[in-house]
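The other protein chains are all here in position, but one chain of the complex has been omitted.
Per-chain numbering from 1; labels A and B assigned in written order.
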Amino acid sequence: TAGIRIFRFGPCQVSLSMTEIRAGFNAIKANIQARDPIRTLSILSYPHSLHKVQSSDRCCITHQLFDFYVEKVFKHCQTEDSSINRKISSIANSFLSVKRNLGQCREQNKCTCGQESSEKLKQILENYEGLNVTSAAIKSLGELDILLDWME
Amino acid sequence: SGELSCSLPNPRNVHFESVNMKNVLHWSAPAGTGDGVLYKVKYSVYGVGKWIRKPECKNINRTWCDLSSETSDYEEQYYASVKAFLHGMCSDWVETTRFNPLTDTKIDPPMVSVSSTEKSISIILTAPGKWKKSPEEESISLLQVYPGLQYNVSVLNKKTKKRWFFSISNSTLVVPWLEPGTTYCVSARIRVTTPLLYSRFSKEYCIATLKDK
Partner (left out) sequence: EDAVLPAPQNISILSTNMKHFLTWSPVIIQGETVRYSVEFQGEYEREYANESWIPTCECSLITATVCNITEDISATVAYNLRVRTVVGARRSEWGTLKGFFNRITTSLTPPLTKVIADGYHLLVELEDMGPAFQFCVLYWKKGQEDRMQQKVVKEVGSVVHLDTMEAGPDYCVKAQTYVEAINRSSNFSQTQCVRAQGGTSMWL
């Protein structure tokens, strides 16, 4: 059944219906990943896995990644398949409400950003801009489970 | 390099079958090829630049290859690929979809041990261990891999045919105040909330409460 998770990043607490997002992603995973032929590059994991990130920066990186997906990724993932587009819309709207919650944490200084998070985001943006925008967006969407696994 | 002509039909249905993170690549022989087909296997870590050959699965005639060792880091994701050879011809490399050990594995039911007294039964559940290279290697319980792991336990009274369900997070359950001299059958399954994973229910373990003294 639905699995909301209360994610605690130090003083910042965000509730997120992880099961709904995962169910939405699982429904499009094979389709989206099949559109990404590039095996040799990962947007989120290159050169270092998210798992190497220091815990003190987790909140900031999480917020930056939700920002990244909402601002840059989802809008370039339109497909010819309306059911896929609907699932993407569902994930995008879920990400939007989490992004907002995390944004409030940052405004209240509960989500501090250190050097590591800015370096990690810089690397992710470099990986992203190294591809044409549609390929980069589709690859990023196909890596959503990397983000979700890391968050959990 | 004397490359072969790759007009042989491709291996089919190339996919990972994973149970408790024992990750085995499976495929079906190319259509219409009969006996004598040999295969080569390679794999790659997603996002890392190179394909790596699996020596133990070079020129094999079976249609599976155990890649558990190569894919044991469940913080990574993987691809694997198979190529077929027959009479000097070869097929193309055929790849799996992207394999995520954490979400794409199946989980075995828990081990169930039951004991009884006159009026109660005690149930101890053990989650299966993650696949490991060798018996000497330290065991990692799936409980450590999936912190949100829970057990659903079913207790059936064989006399009245009534079945009760329990949902517990720890691994022991005592059901008191039962009827003496009665058989109860217990089975259990594992449930992980996210990623959403269920095991099958275990087989039933039946035990009788002791007779009234």
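Assume a residue touches a chain if its C-beta (ideal position, glycine included) is under 8 Å from a C-beta of that chain, and two chains touch if they have at least 3 such contacts.
Quick caveat, the model's predicted, so the values are computed rather than measured.
In the complete complex, the residue from A:Ser49, A:Ser97, A:Ser118 or A:Ser135 that touches the missing chain is A:Ser97. Screening B:Lys133, B:Lys162 or B:Lys211 for touch with the missing chain picks out B:Lys162.
Touch with the chain omitted from the figure is made, among A:Asn26, A:Ser49 or A:Asn85, by A:Asn85. Remark: the omitted chain is touched by one listed residue; of A:Glu20, A:Glu116 or A:Glu152 this is A:Glu20.
Residues touching the missing chain, restricted to chain A, are 1-4, 15, 17, 20, 24, 70-71, 74-75, 82-83, 85-86, 89-90, 92-97 (touch as defined at the top). Against the chain not shown here, chain B presents residues 152, 155, 157, 160, 162-167, 175-179, 182.
One rule holds for everything that comes next: only the chains that are shown with their structure count from here on.
Inter-chain spacing, taken between the CA centroids of chain A and chain B, is 28 Å. Those residues of chain B whose C-beta lies close enough to touch chain A in the complex are 44, 46-50, 75-77, 79, 97-98, 100, 102-103, 148, 193-196. On chain A, the positions that touch chain B within their shared complex are 1, 3, 5, 18-19, 22-23, 26, 29-30, 33-34, 39-42, 45-46, 49, 51, 142, 145-146, 148-150, 152.
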